[in-house]
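With one protein chain held back, the other chains of the complex are shown just where they sit.
This part shows chain A:
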Amino acid sequence: MSSQGRDERVALARTWARAIGSTVYVPMSAVELHEYLLDLITTLFDTVAAEPFTAAPAAELGRRLVRAKFTGHETLQQSIAVLSDALLAESGSADRVVAMMGELAAGYAEAIRGWTLDQQEEVKRALLDATRRSEAELRESENRFREVVTSSALGIAITDLEGKFLQTNPALAEIIGCKPADFEQRVLTDLFSVATRGQVANAFRADGPDRMITKAELVKDDGDEVWANVALSLLRDDDDAPSYLVAMVQDNSELELLQRQIETLTSKDGLTGMHNRQFFKSRVESVLGRAAPGHAITLLHIDIDNFSVVNHGFGYEAGDELLVSIADKLQRVFADEKAEFGRIDGDEFAVLVENGPTTPSTEDMIRAVHAELAEPVYLGEHGIAVGASIGAVGRLWSTDAVEFFGAAQSALRKAKRSGLRQWSDYDKPEDATEKADFERAAMLAGAFETGEVTLDYSPVVRLSDRKGVGVLAGVVWQPRDAEVIAHDDCVRLAELTGLSVQVGPWLLGEACGHLPIWQALAATANAKESVLRVRLSRAQSADGDLVAAVNEAVARSAVGPEFLQIAFDTSAVAEGLGTAPDNLFTVASNGVRVALHSFRGGPLELDLLAGSEARSVVLTDVFGDVRPPQRSADSALVLGTVELVRAVARIGAEVCVDGVRDEEEAAWWSDHGVHTATGLVFGDPGDVHDMMARFSDAG
């Protein structure tokens, strides 16, 4: 072999290597590849030059290419192109080259068929293995899951998004007391009481949490209702859309029963889970005993006002339910405190707070309790709010628990006497009307929430020219399925339940929102009078939170306080009920005009008027059905009335008359120096739009 020949072969090896490299990955280094190909080239050159000639060895070369994994799509083609040129140049015999390339291609094809089949076989086996394994894993995990579900003491159900049962376990049927097949006819929420269904239904909401644990009331097939822990998980598909719901139900009725028995025997109130009276007292004792001498401790004694209303109106079960919710509410109010709770009598609760750095003032605690209790509780569809009288004491100088307890009780008695948020005298409803009243009274709170109660305005008219100068704001209740209840009745009902102290601020707030409208309308009438008038009931007049509510409402109205007139209940101020006198003074000094309504006259009330900031009185239903114009001018009634109006004027106050029924009456009052009036003769009450229409009609 010439050195010339060797150079050619090396060059050929390089060209061939590049051709192969462009068609397939070669798992060897360039040098290794070069050596490998050079070896093949030597054989080829030997073969083409051999005498006698046989092309057969080229077939083996084809196989070797495959064995070296030169198996690319175009590897053979490229190789033949490179090799045949070189071989032709070397041998000059096209026949030989063609024969050899034929052999090489045949060997390559045969080898690659086997190689491909092997590889395909391999990858198919891999696929099969993988499939089998993943199926086995799935089966196994399904089996495991089924085993857990079947043997679980928890009731388990998988439902679709409508709540239809797709799968249930035996425990669930057992808990409900039905046959597994019975689930076909039901949906998940059917398993729960009407009152707690909503909670369960919530779990289906796509925008809610995916997992929730709640307590809900199961309704067994025998009609029994039991509380159960319920865990609900919403399963989502790959697109994050909800697809299934898994519900797990733990029936703890038996457990609960046992627990209750033990608790009642020992320390706990069976209904609310709070300490019972005996135990609470011992807790007070031990807390007092162990607290450091300077450490503040607060004891609240809470008496639910006229709880009997609920028992009478809705039955004892509802009463119990309400008590439980009251207990919950109390615990919620003091959730951040170190506190102990007791139910110390039917409708009496007590809370012992060991004050910490963040403990609010006693006043704020009481306010928080009132506010929480005023949130209505729904018994069925009736929203019920309760009022309470609260006595509170800070720790006394002595550490005697009995004394401490006694002080709290006497504070409670004092609170009750003040008449705040309680309904004295109505303990024993005797006739049907009263009972109906109580029922409605209890529902009133819910009516505020549902929007059944709305504002109701009456026009206030200046008698000298009969021009509208303002409005009197009240409330009206349109129950869903009963007759309209007008302002006065609403207030009377609200006073029954202690709700009225919530109504006052509500009314003020809503009406003051419209104040700018009234101001604009009154300006056209050139009125110097206050344009928005609100009358407070006895309890509202005496409410300790009134001033704050007024200030807030005025701030909201964005016009001056002088456009608002608040009329206090004369008797509440006269008696010094709650904080009524202070309220009047403070409201007036904040710039709001004040008046006294239900003013009856007499030396004491006139004296009160003279000494107060009120510069206006409202005579309400002074004469009942009697009308002054129909009496002779020298009758005692007429003389007395005229004298009263004059006396008021002498003090420097104006008189407004309420309930004017006709033109004759209006004229009579006008003649006798009465300034403004309200009443049906000036138009029916209505909402803000009605009033606006009326004012613009009147010019």
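Remarks
By our rule, a residue touches a chain if its C-beta (ideal position, glycine included) is under 8 Å from a C-beta of that chain, and two chains touch if they have at least 3 such contacts; residues count from 1.
Note that contacts and distances are computed from a predicted model.
The subunit not displayed here is recorded in UniProt as "S-adenosyl methyltransferase", chosen from "Two-component system, OmpR family, response regulator TctD", "(2Fe-2S)-binding protein", "S-adenosyl methyltransferase" or "Formylglycine-generating enzyme family protein".
For the chain left out of this panel, the touching residue among A:54, A:131 or A:202 is A:131. Note that of A:116, A:361 or A:450, the residue touching the chain absent from this view is A:116.
Contact with the omitted chain, checked across A:69, A:466 or A:600, is made by A:69. In the complete assembly, the contact with the undisplayed chain comes from A:29, out of A:29, A:358 or A:632.
Mapped onto chain A, contacts with the missing chain fall at residues 17-18, 21-25, 27, 29-31, 69-73, 75, 115-116, 119-120, 122-123, 125-127, 129-131, 133-134, 237-239.
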